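Every protein chain but one is kept in place in this view of the complex.
Each chain gets a letter, A, B, C, D, E and F, in the order it is written, and its residues are counted from 1.
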Amino acid sequence: MTSLVVFAGFFAALFALWLTKKWRTRAGLILSVLPFLQVVFFLYLLFTKTAEPVRMNLPWGDIIGLSLAFNFDGLGLLFAVLISGIGFFVCLYASGYLKGHQDLGRFYFWLFIFMASMLGVVLSDNLILLFIFWELTSLSSFFLIGFKHDEQRSRDAALQALLVTGLGGLAMLAGFVLIGEISGTYVISELFHSGHLLRESTLYLPALILVLAGAFTKSAQFPFHFWLPNAMEAPTPVSAYLHSATMVKAGVYLLARLLPIMGGTAEWQNIIVVVGAITTVIGAILALGQTDLKRLLAYSTVSALGTMTMLLGYGDTLAVKACIIFITAHAFYKGALFMIAGSIDHEAGTRDIRFLGGLAKKMPVTAVTAAVAALSMAGVIPFFGFVAKEVLYERVLQANLWVLAAVVFAAFANVIVAILICINPFWRRPVEISDSPLKTIHEAPVAMLTGPIVLAFIGLMVGVFASGSGEIIKAVVSATVQQSVNIKLALWHGLTPPFILSLLTLIAGFGVYFLIPYLRILLQKLYRLPGPEKIYQLSWQFTLRFASIIIDKLQNGYLRYYLSTIIISVIGGAGLTLLLKGGLQLPEQLLAPRFYEIGLVLIVLIAAFYATIAKSRLAAVASMGAIGFSISILYLLFGAPDLSMTQFLIESLTVILFVVAFYHMPRFADFSSPHARVRDVFIALFTGALMTVLVMSSLGNRIFPPISQYYAENAYLLGHGRNVVNVILIDFRGIDTLGEITVLSIAALGVFALLKYRNRKGSKEISK
Amino acid sequence: MTNLLVAPILIPMLFGILCLLSFKSTRLQRILGFVGTIVLFCASLGLFFLTLKHEILVLHIGSWPAPYGITLVSDLFSAIMQLLTSIVGLAVGWYSLAMIGEQRTAFGFYALFHFLLMGVNGSFLTADIFNLYVWFEVMLISSFVMMALGGERAQMAGALKYVVINLISSAIFLAALGILYGIAGTLNMADLAVKFSQIDSNSSRALISALAVLFLAAFGIKAAIFPLFFWLPASYHTPPAAIAAVFSGLLTKVGVYALIRVFTLIFIQDTGFTHTLILVLSCLTMLIGVFGAMVQHEFRRVLSFHIVSQIGYMLMGLGLFTPLALAASVFYIMHHILVKTNLFLVSGVVEYLGKTADLNKLGGLYRSQPLLAILFLIPAMSLAGIPPLSGFFAKFNLIKTGLLESQYWVVGIALIVSLFTLYSMIKLWNQAFWKPAPPLSPDVPVVQEKVLCKPMILPIVLLASLTILVGVGIGPVFEIAMRTGVQLFEPARYITAVLGGL
Amino acid sequence: MSFYIIINLFLALAWAALLGSFSPQNLLFGYLLGFLVLFLSRRALPQSKYFEKVPKGVVFFLFFLWELLKASIRVAIDVLSPKHHMRPRVIAYKMKAHTQAEIVLLSNLLTLTPGSLSLDVSSDHTVLYVHSIYAEDEEKAIAGLQQLEDKLLDLLR
Amino acid sequence: MEKILSEVMMLIGATFMLIASLGVVRLPDLFMRMHSNTKSATLGVFFMMLGLSIHFGSLSIFIRALSVVLFFMITAPVAAQIIARAAYFSGVPLWKETMSDALEGHYNFSTHTLSNLDNDD
Amino acid sequence: MNSFILRVTIRYLLPLLLLFSIYTFLRGHNEPGGGFAAGLIAAASLSLYTIAYGAKRARQVLSIDPRFLIGSGLLLALISGLIPILMGKPFLSGVWLKIPIPRNTPFDIGTPFFFDLGVFFVVAGVTLMFVFIFEEEI
Amino acid sequence: MEIILAIMIGGLYAAAVYMILRRSLVKILIGIVLLSQATNMLIFVSSGITRGNSPVIKAEETVLSQPHADPLPQALVLTAIVISFGLTAFALALTYRAYKSVKTDDLDKLRSAAMGGEENV
Partner (left out) sequence: MMINIIFGMLILGMLLAFFRLLRGPSLPDRVVALDLLAIQAVGMIAAHAVRSNQSIYLDVALALALITFLSTIAFAFHIEKGELPWKKS
């Protein structure tokens, strides 16, 4: 029953397709009921049931270790609340943002698939199940990012996001399999108890790296960070949802989930902290120089994700606490800011902070909301962002100096970004551009306002009443580290080093804000340096180029190259095997040759040779006839009259058909170069030699008496015929013959169809 | 003994003959053609469940005891394959009602189609290796004719390559058969297994290994493995989609089936050599196939190269050679047949709507044909291994086996190829569905006005639902695959069933 | 005449049936016996050339074999001798034969007898073109052809 | 006795066949080679079959052997005639010492008809 | 082919050759021959006729479409295999009837005989189809 | 004798393969016919040859008297011959049709004519 809450989104997705057709304008409102109910439900669980988390395990594909296992513990529920909560607002927001859009139904379809998948990811208690949802988030986000698919850029961005996360996902799958096979279970809550098996395994490091590849790509960690800003091609509700609150945090969630299983080792800490710290810095640097509101937010998200990752790398209670708080705070303010960015774009028609300005008068509510969110983002007291930053500083002050520097730098950049977002569009003097659209700007519609307002103000409330949320954070952290911890949360800790550092960051941020236009020029030069994205593009180009060269070489359209490749590989393969393994064995007893048999063999050989050099087609056909006759006689001489008779008959009929057909075809011409001919002669001779050797070896290795004695004894008594060959054909192996006459019939049908078929002009291929 | 075993061969034969005899009425041929697929499906389903119940069924044709007569065997693997054949038969037979025109019908399309099914089912059910050759030929010649039917220039060029290379493969098969009989004096596969297991002389073992390579080549050409695959991408895009669909679903799979059959039953003395070779080839096949798919610009050529790539996956399980690995291969085949056939059916509709297969000239179908888009997405995403569709589980199990067997390189390649597969599927999606239709080209019709008819869409829906069903019902389905894998890995049961305790 | 053939065959069959075995020996003997019986009772039956033709046919067949043997030996000698003594010529021969069977038999027999090889019959079925290898004297060659034709027509008419 | 007779007959047959081959190799033009082919070879078959019949000494085999001979006697001349005609159509040259060619100019190459002498001039 | 001698010869040869074909077929179970060879011989005899008179006249002589010959041959072979199924035996099992011939070994007739007859029809039909179509279309 | 036959088979294979690798379609067809001849002979020879009786039970006997040729490979080759006859006829028709539609039997020209030079990519 509870799992239905997870799956409800999938049904809602289908429902959305129908609903948007039926009721275009209200569809969003109606649909948002579901996430609303979900958030209520998850909040209820979060507040009441975290001590003994609700778990369930329904059978699905038990044989491969897959089960419908869900775990509603603190960590999962926190994410579930964020997902469905922000999902609810995004749903509302989109109903305004995409009002009247022709593809609204599809939008909601994929949005709900995404939402449900995300819930699946964070609530799954089975690694395979988790992976399934994980991939579904990648897929649905592909469709959401590429929503404006008429544009090349959207399509490219969607593809890039899918490929990067897909690559990580595949690695992660391998990692999961290693985990599952080492520990003997794919159920996460069981894995909590068998983490030591894993950490002691020789395959621990590979498994870790593989899983991290999945987490890092999804969470846009360096060097995979580039897909996220490109994904801003998506419509804003999508960006707000995917890139602030949910999808990108799936990687973080995964790290948190695996922390008690794989964490606590030096490898875990070293890799994750380093990657996280680098991402933190890189994201910050990349954010500072942006002019597009959404890209600005996107890079700052990258930076924030780096920080979260880094904290999970440490993995101690304090770090986890900091991470959880930061995740929550970030979800609120980033969600709000993305939506606001969308509103600005929606109303003003641009997102470029260089051209925006003076919107506060026209969109006062938006402006205030933006300010609230930005303050939280900047970490100003008493906003939730402040609380997050305090705990963060508290943890990194214990850490390596480099890490501290990275975090402080990121916080500083965050302040600048917050200011840019808040001040530039709203409170700056409007930039004068001819035919500026600014005159027609209005406040965004209610549907688009609700989300940002609520989210921003939650950010404020949680900050002010920080201590009240302590219990929940405690439950979440306990679930994450899988042991009961004691956590208290307060807005004000006194004049501690973290607070001082916070203050300094704020001041520095304000100071540098005014230098940004100049700094931006410098930074954008820096951005032009080749980075991981360039490597990504080059490696794709290289792969495609390589593939195309290989395919050009192999699939070149020349039948004879295909054939010689095939023949050489077969001959080479079989011949080498035979020679290297020593299969050459001459038969012991041989029939003494008779001279006329040798004469016949000579005719065959000469005729075969002649056929290859004949200048006239019909001469070649005639020599084929000679071969056929001689072989027929050989069959006869070795006791096969039926074979001989059939061979004579068929040979002659074949020759006749050849004569008929060849008369109307061009004369023999050897188109190939002498060089090619020499090569072909060699291939031919090798083939011939190998076949000779094979025949002799086969005669030398005749180990078992043939089963034919049975036919010799029973053909007449049971098969009622004296001609054993004929009895075999029509009785012992009658079904062979049945197949054989079918082949003949089909061949006749084929000749009929080929030669009688006329392409009638205007004949319709499709019939209704 | 149950004559139901022979039904999957005889029913298509009967309907093939009836279609052949009613050459004067195309209408009658259509009716017979479609009814035949339904009857076959019912019989196949019956045989499948009967086999599921009894594990293995044996029929000595003509009452002649094995190994003297020809024995038909339906073990789980055969039962699965023949069931899939009848499903493909049903879908394509249905689809053909819409997509195969008057002319092709008049020239025997339905008869050929049924004879093809007959050959395929025969290949799956026989326990006699020469009989396998005969069924191969039945299947091949029907495919030759179907491939060439219509006689357009591109079709001719494709058909020529297809025919010539397949004739070479038949010759290799026959030569290998001759040597095989020379050594063992028998043709019954169970008997061969018994006899080969008794061989201890070094030179004989070496000869058998060489023979194994010949069989690998003969079946490998049919299965389109590296470096023997050329015919497939050269030809599969040329015939009408209905024909390409049945080819893509069944023909190469017969090659794979034969490889799995002989390399689990007969050639298991020197697995260190033979199965490693298969594993290496499977990796190269995966890679080359997907490379081809990545660089093609035509809908069906992309799909054709994918077949090659997927064959690599199927052989990977054989190369790894454990019960789980074989189960994974079997499951992969099941998945692939449903999905690949469907994609080709979709490609037919796409070409019908867009009047071209050139990806550069296609576009806009997501907007104009959302149903088709979804119907494309399901098999395409399944092929790319997106869960919870069948393809994901297929890949998952292979990867799992590879990791369990510590074949990390192989797993790595399989994963990378999976990514490339995703890339090329998305390429198809982007070009044909997402991209706006190119406006200025005069030969691009107004797509919106085209109406899709039921026989065109319903078989696609059928196969797509099955793909989903396989994913949703992964538990029972993979359980069957696992039983199959175990059965293949331990051929003793097969041998006793066929030889009757000889 | 066909009446006699049928009767004779019937008698042969009856004989074999009487003996209870349709072996070739019985049938052949039955035929000969039947012929004898018919010959003896010929006056009681409608008149026919049947009794002339059968022995004549046998004689002609033997004659023909003899010709064939001669022809072959002559060709053999020519083939084996180091120099060619042949004087080939394509002759147009105006036939007396006019029914289909006559023309065809004539043409075939000519081919199998010494020195001549039928090439073709004119479209109006009057002239037979013959390749003759010992035809230094065309008249003589034609006379040889005529002799054979007469023998044949004598048998057939 | 029978054995020797049979083998002698077959030896004669084989000799004629060899002679036919020699003729086909040695004679100067196609038409003359066909003389050798039709006569010697047919006779060769006759003697071979005779030898065979004597060897087995059974009437049924004799009848079958005889039918082989008869068949050759019927078909060999027809085949020769058809080849000659085809050769003439395709322009295979006569031996340069051929004294006269009555066929010359009588074939109509488009209708494939042959005129008689009267229509000649 | 517009050759008088050929046409006349073949007109008389044709029934003879067809007889030979049937002879080959009937002997097949006990001596060399059988459905394959017999079918080929039958087809060969009509092929001669085709060359002499053209495919159109040859089709008239045959009087049924070769496709019908092929189809009925296949059907005959199939049915002869199905008969034992009705008697509860495996497909293609031989079902034999002894036809007594006085003072001679009884003549056995069974389903394999009809199977072979099917083969005969198919082989003859197919070969004729090849020959006809090659003559007509090439 | 087996060795001589094995060499003959090798020679046939060599000729067949050489022909198959030509550019001209008609040559490939001849190669295919040679290939099937070679293969049939291979089956026949590698299953063991004998100069014993042909596998026909004598009139007075009920089982095949020793020594006799192995009937099974004969049946197999017979099947293979008939099958390859069908295939060859079909391949001939196909070649002819291909030649008619492209007006060349040079496979390279066929490739460019039919593919527009782009079978690859």
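Assume a contact is a pair of C-beta atoms (placed from the backbone, for glycine too) under 8 Å apart; a residue touches a chain by one contact, two chains touch by 3 or more.
All of these numbers come straight from a predicted model, not from anything done at the bench.
Of the candidate positions A:138, A:183 or A:644, contact with the unshown chain belongs to A:644.
Set against the missing chain, the residues A:626, A:699 or A:747 yield one that touches it, A:626. Contact between chain A and the absent chain runs through residues 594-596, 599-600, 602-603, 606-607, 610, 616, 618-619, 622-623, 625-626, 629-630, 632-633, 636-637, 639, 641, 644-645, 648-649, 652-653, 655-656, 659-660, 663. In the full complex, the hidden chain is touched by chain E at residues 1, 6, 17, 20, 24, 27, 31-33, 37, 40-41, 44-45, 47-48, 51-52. One chain of the complex is left out; on chain F, the residues touching it are 51, 53-54, 56.
Here is the rule we use: only the chains that are shown with their structure count from here on.
Comparing the centres of all chains, each the average of its CA atoms, the largest separation from chain A belongs to C. More inter-chain C-beta contacts link the pair B-E than the other of E-F and B-E.
Centroid to centroid, with C-alpha atoms defining each point, chain C and chain F lie 44 Å apart. One simple way to say how far apart two chains are is to compare their mean CA positions; for chain C and chain D this gives 16 Å. The geometric centre of chain A is 25 Å away from that of chain B, both derived from CA atoms.
Counting partner chains per residue, chain C shows two or more touched chains at residues 107-108, 118, 120-121, 123.
Residues of chain F in contact with two or more other chains: 20, 25, 28, 38, 40, 42, 44, 46-48, 54, 56, 72, 78-79, 82-83, 86-87, 89-90, 93-97, 107, 111, 115, 119, 121. Chain D contributes residues 16, 19, 22-23, 26-29, 31-32, 34-36, 38-40, 42-43, 46, 59-60, 63, 73-74, 76-78, 80-81, 84-85, 88, 94-95, 97-104, 106, 113-117 to its touches with chain C in the complex. Chain contact summary for the complex, chain B toward chain E: residues 1, 3, 6, 10, 13-14, 17, 20-21, 23, 59-63. On the side of chain A, the complex with chain F involves touching residues 548, 551-552, 555-560, 563-564, 567, 586-587, 590-594, 597-598, 601, 604-605, 608-609, 611-612, 617, 620-621, 624, 627-628, 631, 634-635, 637-643, 646-647, 650, 653-654, 657-658, 661-662, 664-666, 668-672, 680-681, 683-685, 687-692, 694-696, 698-699, 702, 706-708, 711-713, 715-717, 722-725, 728-729, 733, 736-737, 740, 743-744, 746-748, 750-751, 754-755.
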